[in-house]
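Reading through the structure tokens given below for one structure.
Heads up, one of the protein chains got dropped from this complex, but the rest are sitting where they should.
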Amino acid sequence: MLLSVGCGGRPETADDSIRGEVKVAGSTTVLPIAQEAAVEFMEANKRTEVEVQGGGSSAGITQLKEEVIDIANSSRELQPGENDGTIVDHKIAFDIIAIIVNPDLKITNLSRKQVKAIFTGKMTNWKEFGGPDREIVVVIRDQASGTREVFDKIALGSTSDKPVWCVPSAIESASNGVIREIVGATPTAIGYVSYGYVNKTIRAVELDGVSPTIENAAEGRYTMARFLHMFTQGEAEGPTRSYIDLVLSDEFQEEVVGQEYIEVKKVKRQ
Amino acid sequence: MRARGGEAVTGACFKGHAFADRENRVKVVMLACASVAILAILLIFLFIFRESLPSIRELGVKNLFFSTDWRPNVADPKAGHYGMLTFIWGTLLTTFGAMLISTPLGIGAAVFIDQVAPDSMARVVRRGIELLAGIPSVVIGWFGLILLVPAIARVTGTSGYGVAAASLVLVVMALPTITTLSAETLKSLPAELKEASVAMGATRWQTIYKVLLPSAREGLLIAVILGMGRAIGETMAVQMVIGNARAFAVSPFARTSTLTTRIVTDTGEASGIFRSALFAQALVLLLIAMVLIILIRVISRKREAA
Partner (left out) sequence: MKGSRADKAATVVFWALGLVTIALLAFIIIEILARGFLTAINPKFFLGKPEAIKAGGGIFPMIISSLYLAALTILISLPIAIGAAIYMAEYAKKGRLNNFIRFCLDSLATLPSIVFGLFGLALFVIYFRWSYCLLAGAFTLAILNLPILLRSTEEAIKLVPNTYREASMCLGASRWTTIRQVVIPTALPGIMTSTILPIGRIMGESAAIVYTTGLFIRNIPISPFDTAAPLAGYIWYAQSEALVPDYRQIVNGGAALLLIIVFAIYFLARWAGNRYQQTKLLGPKMK
């Protein structure tokens, strides 16, 4: 999905020593962050133009290697075949995927086996888990979602050769916000969201007795977590460098990244 | 207005007939404008077909149109499965549910407007129906999402999303079409028909049931078919309440997708053969619409012949 950020309306006092165009594309998970950064960047540097598009992590990486774009957003690591040694990785955020249920359900812990059984439709009624005799409503993300990719891989054991599919009756949602909304409103629903979306309207359950917290994820006990990346071809220079610096700045990390994800500096892993 | 027209006529008298050549050219331009409709239909067919061709070729008719196996692959489109039968069924099921309610409601409201209601009331209902037709589908979808879905969830203990919610939303979309066209048909019936019936001692209900509705049969059928067309083609309102699942729906409260909702949900992310499969779904919609149009043509020809 193309989302263009136009120009205009920038303050007169802006610094214009930085100029040029930055093209960004890739992961839809990173898209809102990249877009917000583009707005702030263009407001601060009025001689620049930042164009941000979605398309998914894979498409972004392909375009970066073809030098169509300057920055590839990705919600996954580079795959062995993709890295020829010239791509530079900028980790811009850390994300934990939490499994969430409606607070009415008296369920606080699920084993990995149970999670797989629920999401693949082998178990379809909460009474099998000591809950009410009601159908389990599974809520998942859309196919292009990096969050779904990571969840499928880690929680369901899906691989590109042998993909594992969620139960066909699962509700597909385009965002974390909508999943939280549906799970919060449906007494029998279960889903997954990025860590930043966990609040009182839903309950994050433990996975094999480990709760989804920053400490548990950073120390490797909770494995459904990943970094979000901005990849560049070689070291970033010029406006591309300044743009990434803005994304990594303490202020932006705190105000924007921290709203939905975890600031990179809070995670010491690697 | 009349004065201006008169002036123009006198002005024209002196320069008129010298332009036989220009006359023909003008006619060609006007014909060209009228032919835009033909061109548009041809282009739509051409492009939708052209874009669906790769998926038809690669997957074959059976795997594409008659399979329920929908497992797309965004990263590697060729590795996915793109059977659309589930969504064809979803479209038929939601439309059927909608017609079940909107047909009696729409024709009933039309009879009310034409036969039962006092003039002022008839006008209120007619205006109301026109306003209903004007409500944008995203607004009706949002209404469905925040009111219908929770209500269905409460009553049935399901998630609330699904075929039933979609059908109810579609009632709102199809109702104005059915009511307006049915009322027009009833109005066009000769007045003698009703007078004769009443003169023979029939009550109002008998007149409506035994005389008016049977004589309006073809027109009412066309109204219902066009209402059906609205329901089949509706996209946003249905997408917001149907649950966007890929399961083959067997219960009225099952979550599924229709052709239109699958297209609008996935087109943004799809590429290659995945996208082509979505165009193939649009091709099916296109063919369904053509069948409806031809059906209407046949019916109205029959009506004219009768």
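Order as written gives the chain letters A and B; numbering starts at 1 within each chain.
FYI, contacts are C-beta pairs under 8 Å (C-beta built on N, C-alpha and C of every residue); 3 or more make two chains touch, one makes a residue touch a chain.
Small disclaimer: the values here were computed from a predicted structure and weren't measured.
Trainee: Kindly state which of the options B:Leu85, B:Leu193 or B:Val264 is in contact with the chain not pictured.
Mentor: The missing chain is touched by B:Val264.
Trainee: With respect to the chain omitted from the figure, which of B:Ala75, B:Leu92, B:Val125 or B:Leu193 is a touching residue?
Mentor: B:Val125
Trainee: I need the residue numbers on chain A that touch the omitted chain, in ascending order.
Mentor: Within chain A, the residues touching the omitted chain are 1-9, 32-33, 35-36, 39, 174-178, 181, 256, 259-260.
Trainee: Just the residue numbers, please: which parts of chain B touch the chain that's not shown?
Mentor: With respect to the unshown chain, the touching residues of chain B are 1-6, 8-17, 19-20, 22-23, 26-27, 29-38, 40-41, 43-44, 47-48, 50-51, 104-105, 108-109, 111-113, 115-117, 121, 124-125, 128-132, 134-143, 145-147, 172, 175, 179, 203-206, 208-209, 226, 229, 232-236, 239-240, 260, 263-264, 267-268, 278-279, 282, 285-286, 289-290, 292-293, 296-297.
Convention: only the chains that are shown with their structure count from here on.
Trainee: From the C-alpha centre of chain A to that of chain B, how far is it in Å?
Mentor: 39
Trainee: Give every residue of chain A touching chain B within the complex, in rising order.
Mentor: Those in contact with chain B are residues 1, 28, 54-59, 134-135, 137, 142-144, 160, 163, 165, 167-174, 182, 185-186, 188-189.
Trainee: Any idea which chain B residues touch chain A in the complex?
Mentor: 71-76, 79, 150, 153, 157-161, 243-248, 254-255, 265-266, 268-269, 271
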